[in-house]
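Starting off with a structure, shown below.
One chain of protein is taken out of this complex; the other chains stay put.
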Amino acid sequence: MDIFEFPPGREGYYGEYGGVFLPEILQSTIQELQECFRKCKNDEKFWSEYIEILKNYSGRPTPITYLPNLSKQLGGAQIYVKRDDLNHTGSHKINNVIGQGLLCKRLGKNRVIAETGAGQHGFATATMAARFGLDCTIYMGEVDVARQRPNVFWMENLGAQVISVTDGQKTLKDAINECMRDWVSNMADTHYVLGTACGPHPFPEMVSWFQSVIGLEAREQLLELTGSLPDRVYACVGGGSNAIGIFQGFLDSDSVELIGCEAGGLGVESNLHAARLAYSDASVGVAQGFKTYFLQNGQGNMLKTHSIAAGLDYIGINPIFSYLWEEKKVRFEAATDEEVKEALRLTMRSEGLIPALETAHAFVTAIKEAPHMGRNEIILINQSGRGDKDIFTIADALDDQKWKSFINEKSDQYHREKY
Amino acid sequence: MDIFEFPPGREGYYGEYGGVFLPEILQSTIQELQECFRKCKNDEKFWSEYIEILKNYSGRPTPITYLPNLSKQLGGAQIYVKRDDLNHTGSHKINNVIGQGLLCKRLGKNRVIAETGAGQHGFATATMAARFGLDCTIYMGEVDVARQRPNVFWMENLGAQVISVTDGQKTLKDAINECMRDWVSNMADTHYVLGTACGPHPFPEMVSWFQSVIGLEAREQLLELTGSLPDRVYACVGGGSNAIGIFQGFLDSDSVELIGCEAGGLGVESNLHAARLAYSDASVGVAQGFKTYFLQNGQGNMLKTHSIAAGLDYIGINPIFSYLWEEKKVRFEAATDEEVKEALRLTMRSEGLIPALETAHAFVTAIKEAPHMGRNEIILINQSGRGDKDIFTIADALDDQKWKSFINEKSDQYHREKY
Amino acid sequence: MSLAEYIQEKRKTKDILIMAHVVCGYPSFEDNIRALEIMQSAGVDLVELQFPFSEPSADGPLFVQANEESLKSGTTIGQCFDFMKEATTLFSFKVLMMGYYNTVFKMGEEEFLRRLVKAGGTGFILPDLPLEEAVNIHSLAIEKDLAPIILMTPTSSNERLAKLGAASRGMVYVVARKGVTGSKTVIGDNVLKLIEQCRKHTDVPIAVGFGIGGRKDVDALRGHADVAIVGSAALRAWKRSGASGLQDLFLSLSR
Partner (left out) sequence: MSLAEYIQEKRKTKDILIMAHVVCGYPSFEDNIRALEIMQSAGVDLVELQFPFSEPSADGPLFVQANEESLKSGTTIGQCFDFMKEATTLFSFKVLMMGYYNTVFKMGEEEFLRRLVKAGGTGFILPDLPLEEAVNIHSLAIEKDLAPIILMTPTSSNERLAKLGAASRGMVYVVARKGVTGSKTVIGDNVLKLIEQCRKHTDVPIAVGFGIGGRKDVDALRGHADVAIVGSAALRAWKRSGASGLQDLFLSLSR
C-alpha cells in the first residue's frame, strides 16, 4: 500500500484527511514547495545526498538495542529499541530538518523559520541552520520556553532567534500560528521548516518521507538481528513524525501490528490530555492548514491540551494517521503522565537508557503489553529522543529534592553576583 | 612502535612512567586484574563482543564530520571531527566503561565503583552498571557535584549511589583517593572502573586499549573520506584517555603530528590551570598508584588545579604521554578558559556542533593552528563529548542573563511549593 | 439585491465605499452595537463581522487578541448569528461573515449558509479556504445568492488570478500586501498596479484591504478600487480612544 499514491484530484489527501487549507497569499509558495519536493523525491541523488549527510553529520544509521533485562523482567515479548536518541541533537527531529534544509537550498531561500514544542525541533533546526548557513527564527510558546529553557539556550547560542509566543495556550499550536504569520510575510526568502507530519500538503508527505529513514533502517537491522519482523511496533505520537517514520518500514507487512502512543496526560476523562485517537474527545476539523482529528469543541475551537511531554502536547494529528486508524492499520493507545514517570524509572534502571518524556509514552504501552505476548514474539520501540533535555521536567516530576536544592543554591549565587 | 610491548621486568612502564604503586592489600587484586586483562586482550572473542556492544548499544562507529564552514573561515587546513560526542551518554567515556564492564563480569564481581570529575565517566559507569546489572557507587568531588549536578541527577536515577567527596580539593583527584579507599575494603566483589588512562598498571594500558576503537575507526574513515591520513590530530587531555584513544590510530605514521591539548585555565603563569606538559609547572612524581608528571610542589604535595572543564582538571597525566612527550611523539599545548569559550561559540555558530568544554580545548588549538597550514592539509579533532551536560557551566561562563532569570524563577517556584 | 449590485449602485454616488470590520463579542456585543452605530452614522457601506476562532493564523496581534478575548468571554457561533441578525435589521449597510473555515466545517456548509441567509448576511470571507477546497460551498452559496468572497494577492500569478477571477462573485478582496492583518500598508504604485492586474481577471467590484489606516490611504485608492477595507485601524482607534476614537476615524474617511 503506497499511501502517497494519490488518486487524481486528491493530491495531499489520505482518505478524507490532509489537504491544503492556507490563505491565498501562500498559494504560490506552497505550490513551489510541492513542485520542488516532487522533484527531490524523484531525484535519487537528493536522497543519497540526504543519507550521506545524516551519516556523516548525525551519526546514522542509529542502532537497534535489544533489552535483555526488561524483556526478562516482563516475562513476555523480546523488546528491541530503535535508537534515534543517538542522533546529533538527541532526537529524530534532525532527520526531517536536514532534509528540509537541503530542500531549502534547492528553493534558493536563505532563511528558515520553525515552530517548536519540546524544543527538540527548534534545536535541530537551529543546528541545521548554523551548519547550512541559513538565518533562523524559532517560534516557541511561552509555556514551552519556560519548561524547555535548556533547548532555548542552545538554540540562541547556535545563532537562532527564539521568539516566545504569548498568544492562545502559549504552546506548540500557537507557535505554529506564529510561523504561519511570519511565513505569509516573508515567503520570498523564507522556508517554513515544519517539524512534524502535520500541516498542509506537502508537509505530511515530506516529513514522512524524510523520517522513513528510521523505518527502512529498522526493518533491515531487525531482520539482521533476529531473522524476523517485529510483531508489534510502538512509537509515540505528537504530530506523528517519528511514528510514521518507523511505521513505514512495516506498513506493507500485515503481520506487524503498529501502535501509536499518545499523551494521556491526566487520564481519559480529565480533559487534560492530548490523545486525539486513543480517547474519544477529538473530532474532524480543519486548522493550521489541514484536515484531521483535532481536540476541539463543538464550535470548532481548539481545546486546552496537556502532557508531561511538551512534544506530544498538540491538538491535531498526522492526517495519514487519521486515515490509517480508520483503516485499522494503526492502533492508538494513550499513556498518562504518571505511567510515563514509572516507565522512565524502569527503563533507566533496567537498561541504562533515558528515553525522552515523549518517547517514554511508547515504552509505557509496550511495557503494558509485553507480558501478554509470547517469549518468541518481538516488540520494537522507537526511541525518538533522549531524556537529557528534560531534566527540569523530570526532576520536577520526580520531585527530586537534591535537584531543587541545587537550583536554589544556583539562584542564590546569581542573586549574590548582582550585588 | 608498540608501546605496550614491555621490556622484561618493566611491565606497565612507558619509559620511566607508569608502574604500580598500591598498598600491599591490593596486590592480589591488581594482579588478578592484570591477568584477566591479559587474557581478554589475547582473546579475539572478547574484542568482538566489546565491539558488538558498542555498536548495538552505544551507536559506534561514530562518524567523522567535515567542517566546511570553519575550514573556509580559517582559510587553512581542512578540518575533520571524529564524533565521539554521538556515543550513548554523550562522550567517549562509554567505550572504556563498556570494556571494563565486560571485564568485571569475567572477574565475577558484581559491584563497580568509579571516580568522576566532569560527571561523564560516572554517568557512563552508572549506565553500564544498570545495563549489566551491577551495583554501582560513584565518587565525585563536592566541587564537581556542584558544577555538574545534571550528571549526578542522572547517575542517581540510573540507580547509582553518588558520594560527594569533601576531602582535599574536592575534585577529581580526591574522588580517586576515595575510590582507592573503597577498593581496599571491597576488592573481593568490587571492580574499580578507573575512568581515564591513569592509575596503576594495567589501567593505562587497559583504558588505552578500549579507547583505541576511536583511532582505529578514525584512521579507516578518514582514509575513506579523503584518501589520506591527517597531518595533525588534536585531542584534549585530562587524564588522557580520549587522546591516547584517537592517537593510536596514527602512532605508527610518522607523517601525522599528534597534539594533546591541556587545560590552560587562567593562563601560563596563573598557577590556576591543569597543564602538566604544555606548561612547565609539573614534575615527575608518584601518586594515585603510578608515576608520571604531576602538578606538585617541591615537597611532593599536589597543587591546586583549575579548569573551566571539570574533566580536564586533574593533577596527573597518562604515563604513556609523559613518555611520548619526552620522545617527541606527541606535542602538548594548552588552551585557556577564555579561549575555550570563544572556540565554543565559533564552533556552535559555524557548524552546529556543541563540543563539551573539555573537547573545546582541542578546538582552540586546532583553530589557532589551522590558518597557518596549507589548504590541502588535513586536521582531525577528536570530539570527545557533547556540551549539553555543561549547560550550567557554559551559561555561567557566557554570563547568560536569560538563563539566570530562568533559574531564579525556577527557584522561586520551588520556594513557593514548600509553603 | 446582490452584493455586486449593491456596490455598483452605491458607487454611482460615491467614488469609493468603505467596508469596516468588527470582531463579534469583542470587547462585548454591546460595544459591537455601539461601533456599528458609529459606522452607520459615518456612512460606512459594508461591514464584515468576524466570528472568533481559536487559531486565527491569518490575523495580526490585534485581531488575535480580540479573537481570544471574545472566546474567553464565551462567545458562541449562535450569538454571532443572532448579532448579525440584529445588525442587518438595525442598519442599512450590508453585512458579510468573516472567519476561519473550521467554524463552517464543524457546522456543516449547508447549515452554515442557511443560518447566514437567515441572519441577513450577504456573503462570507474565509481566508483559509482556498479555491480548490471551496468548490462545494461556492456553488451552494451562489444558489442562495450569497457572495463567496475570493481573495487576490500580490503573490498570485496571472494564471492564478484568471482562475480566481473566473470564480469570483459579488466582490473580490484584494490583499494589498503580504503578511497578516494589522500592520500599515503604504498604498503606492505596486498596490495600484496589483488592482489593475486583478481588474483584468474579474468583472466584480474590487475591495482592497490589509493595512488601510486612514483618509490618506482611502484617497490613494479612490479611482482605483471600489471599496476600501478598514480593519485593524478601526480596532486600534477603539482601543486607544473608545467610541469617540472610532467616530473620528470613520468621519475622517467620509469627510
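Note that the chains take the letters A, B and C in the order they are written out, and that residue 1 is the start of every chain.
Note that contacts are C-beta pairs under 8 Å (C-beta built on N, C-alpha and C of every residue); 3 or more make two chains touch, one makes a residue touch a chain.
Since this is a predicted model, take the numbers as computed values, not measurements.
*Asks:* What shown chains does the left-out chain touch?
*Replies:* Visible chains that the missing one touches: B.
*Asks:* From the list B:Ser71, B:Asn96, B:Gln120 or B:Asn177, pick the residue that touches the absent chain.
*Replies:* Looking across B:Ser71, B:Asn96, B:Gln120 or B:Asn177, the contact with the absent chain belongs to B:Asn177.
*Asks:* Using the touch definition up top, pick the residue from B:Thr171, B:Gln296, B:Thr336 or B:Thr365 that touches the left-out chain.
*Replies:* B:Gln296
*Asks:* Taking the full complex into account, what residues of chain B touch the chain not shown?
*Replies:* Contacting residues on chain B, toward the hidden partner: 19-29, 167-168, 173, 176-177, 180-181, 184-188, 283, 285-289, 291, 296, 298-302.
Definition applied: only the chains that are shown with their structure count from here on.
*Asks:* How is the touch graph of the chains shaped: line, ring, star, complete or other?
*Replies:* Drawn as a graph, the chains make an open path, so a line.
*Asks:* Centroid of chain B to centroid of chain C, CA atoms only: how many Å?
*Replies:* Taking the average C-alpha coordinate of chain B and of chain C, the gap between them is 66 Å.
*Asks:* So, what's the distance in Å between the C-alpha centres of chain C and chain A?
*Replies:* 38
*Asks:* Taking each chain's centre as the mean position of its Cα atoms, how many Å separate chain A from chain B?
*Replies:* Distance between chain centres, rounded to whole Å: 33 Å.
*Asks:* If a residue has to touch 2 or more other chains to count, which residues of chain C qualify?
*Replies:* There are none in chain C.
*Asks:* I need the residues of chain A touching at least two other chains; which ones are they?
*Replies:* In chain A, no residue touches two or more other chains.
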